[in-house]
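Every protein chain of the complex appears in place save one, which is left out.
Here is subunit A:
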Amino acid sequence: MADEEEDPTFEEENEEIGGCEEGGQGKRKRLFSKELRCMMYGFGDDQNPYTESVDILEDLVIDFITEMTHKVMSIGRQGRVQVEDIVFLIRKDPRKFARVKDLLTMNKELKRARKAFDEANYGS
């Protein structure tokens, strides 16, 4: 497959470039490779996406999280990351905003259900 051939050269290039930078992406171990592959397939890509594509997305995600975290630390309570601040920063993007709201509500419901279950178990 094409990506088998291109993979080593790509990695080499990356390492050269990333070598002198502090925290260069080329040298960092790939954090989300497996999950990203599944995700890309789920969203419409091929069943075996190219490794370079996965790498690009991983870099993008890590950049996003990093930048988001830094922004969040500078608003609201300084130096802390809190959910309300994330929600505030995301407010302009409808999809992400809706998603965060849903997730947080779901989480609350789950916790409530678990707690109720535990209490029920404890009682009986």
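Worth pointing out:
In this section, a residue touches a chain if its C-beta (ideal position, glycine included) is under 8 Å from a C-beta of that chain, and two chains touch if they have at least 3 such contacts; residues count from 1.
The rule we apply is simple: contacts and distances are computed from a predicted model.
Missing from the rendering is one chain, named in UniProt as "TAFII28-like protein domain-containing protein" (options: "Peroxisomal membrane protein 11B isoform 1", "TAFII28-like protein domain-containing protein", "Calcium and integrin-binding family member 3" or "ORMDL family protein"). Mapped onto subunit A, contacts with the missing chain fall at residues 31-32, 35-36, 38-46, 48-50, 52-53, 56-57, 60-70, 73, 79-83, 86-87, 89-90, 92-110, 112-117, 119-121.
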